[in-house]
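Inspection log for the structure reproduced underneath, given as structure tokens.
Removed: one protein chain of the complex. Kept in place: all other protein chains.
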Amino acid sequence: MQKYTATIVLFAFIALLVVLAQFSILDRYYVSVLMFMGVNVILASSLNLVNGYMGEFSCGHGGFMCVGAYVSSLCTVLMFSKNQILGAPLLPPQFAFIGFPLALMAGSAAAAIAGLVVAVPSFKTRGDYLAIITLAANYIVISAINNMEIIGGPRGFMGMSATERAMQDMLNIPWVLIFVLLGTVFTVWILRRFVSSTLGKGVPAICQDEIAAEIMSVDTNRMKLIAFMLSSGLAGLAGGLYAQVLGYVNPQSFDIMRSTEVMVMVYLGGMGSLSGAALAAILFTVLMEALRFLDVWKWVVIPLLLILLMQFRPEGLMGNKELSDLFPKLRKYYSFK
Amino acid sequence: MSLLEINGLTRRFGGLIAVNDFNIELGEHELVALIGPNGAGKTTVFNLISGFYQPSEGYIRLKGKDTKGLRPHQVTALGVARTFQGIRLWGEMHVLDNIRIAQHYRLGYSLLDCFLRTKNYTLREKAIDDIAWELLEAMDLKDCAYELPRNLPYGVQRRVEIARAMSVKPSLLLLDEPAAGLNSADVEGLIKLVRWIYDNYPVTIWMIEHQMKVVMSLCSRIKVVDFGTTIADGSPEEIQKNHTVIKAYLGDDTI
Partner (left out) sequence: MEIFQHILNALQFGSFYALIALGYTLVYGVLRLINFAHGDIFMVGAYLAYFIAVTLLGIGGLNLGMHIDPALALAITVPVTMILTALVGVTLERTAYRPLRRKGADRLYVVITALMAGLVLENGNLALLGASRKRFPDMIDKVVWNLGGGVSVTNLKVIVIVAAIGVFMLLQFIVTRTKIGMAMRGISYDKFAIPLMGIPLDTIIVVTFVLGSGMAGLAGILFAMSYPILEPYMGALIGWKAFIAAVVGGIGDIRGAIVGGFMLGFIEIGVVAVFPSTLRDLFAFSVLLIILWLKPTGIYGVAQTTKI
């Protein structure tokens, strides 16, 4: 029983947050910060798989987020909202609470396929070349969408809030918050299971010595494919959730600045540490809000902080250790090892 | 059908012929050595077998199957494992993980199993774990199971590397200069270890080695190469008396 303590505590905490939001004890601002935190945790931990565990240098995470955001938003708008171009909603609002997760899955799948496109060149090249490919891919995605007038081009499109309204009409609870929190837990859970298995350990093996890994029977191409697709699929999930939180999408939110933000979180947390990435994402979200008063200076201060970090503590908050390494007693309380 | 059959193996790098018409046939359960001066092409032969390079000419057959075009991990899955001249352990992972990962080709569970932690996953991971611990126990490495390689003495690291190779459950074990960098006590330990592996596992061991003590005390057959070409092949006694071999190693002044 003790082994499930952590899981119980976690879900109790989530339930608490939902209740607080439901009864407006936590006002809308804090709820939205919480939701951005969740999205950031998903982004940081998914990028950490590729940039941290696998030691690659992927600079285009925003592109995958974008694919997920657009695909899942298009699905929800098609299904539940009246739109100038796409017409009347296809499904009745009662299905919203099933339709939305399905739309999220569609977005993730699309993003995972996009990840495949980047993964294949990674079979033969590493490091700097992959940086270019991912960078260019990010630009290509943004640029392509900018040219697609049918989905709004550079102005983006709206309509996602109709899905939220549909769900709330059925049962008035903070649906989006719930989905974000569940999505966050799911991401960390699935990544944790992957990296703690012998299968997943093939990824750091590739990072530390790819040739040895290949000769010791690790199918490096397959592992790279899994890692990239998992990483970009989860970024797509973050994108779909993000779009729902905002109620609209436009391509600029997913450009190189976004990719850089996610990289900041990953390197802040420490490469190769899942708990580090999650913690750093939470910290970073708080920092962004706290520094809001700085306006544009925010984006001078944050890079400076990271430069200082590189100088004095390049391994980030947690290096490549996990919370369970720092606090071994925690191991008693959860069942996945 | 022999375990390993190499015929007419040639590998060129631009104008340099690293391996020239190399031939060998190895059966099950043999202890063979490949010796020769530095730069003779020995490691290149191992790299060709591993699948790291493709032959320019000739073929390599493992248990009758041609390895042409196979990627290294596929060659390993056929039952070939090796160690490297400079120890290539994964530095940020502990010894136990190093050994477990070598079983990647027979994990026996899918990605979905991994996510859902199905019964199959749990059973297979336990099996992988058991095999790893068995090897650690047998090679006297249990105490350093959770150590990082860089915190271990060089001789112990070498043993870990060999344990990792054995974790593949190979029919053919390639050891590339296993005694390199070892002090005399460790060399003794290595000789004992190799003999122990040979006596307890159905594996053919083929080693590249410069230290004659190791070669002579272990191997029943020795192949000598120089400048990519085979210059002698036979039992230790025959090789020791072979003039061409002596000339290759010591120069022209006959002793």
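As written, the chains take the letters A and B, and residue 1 is the first residue of each chain.
The working rule: a contact is a pair of C-beta atoms (placed from the backbone, for glycine too) under 8 Å apart; a residue touches a chain by one contact, two chains touch by 3 or more.
None of the values given here were measured: they were computed from a predicted structure.
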item: Option touching the unshown chain, where A:Ala15, A:Ile140, A:Ala290 or A:Leu326 are the choices; value: A:Ile140
item: Those residues of subunit A which, in the complete complex, touch the missing chain; value: 57, 121, 124-125, 128-129, 131-133, 135-137, 139-140, 143-144, 146-147, 211, 256, 260, 263, 267, 295-297, 299-300, 302-304, 306-307, 310-311, 314
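Please note the rule applied: only the chains that are shown with their structure count from here on.
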item: Centroid distance [mean C-alpha coordinates] between subunit B and subunit A, Å; value: 43
item: Residues of subunit B defined as touching subunit A within the complex; value: 50-52, 71-73, 76-77, 81-82, 84, 88-93, 97, 100-105, 107, 109, 111, 114-115, 117, 121, 125, 128, 164-165, 168
item: Complex contact set, residues of subunit A against subunit B; value: 190, 193-194, 197-202, 204-205, 208-209, 211-221, 226, 272, 320, 336
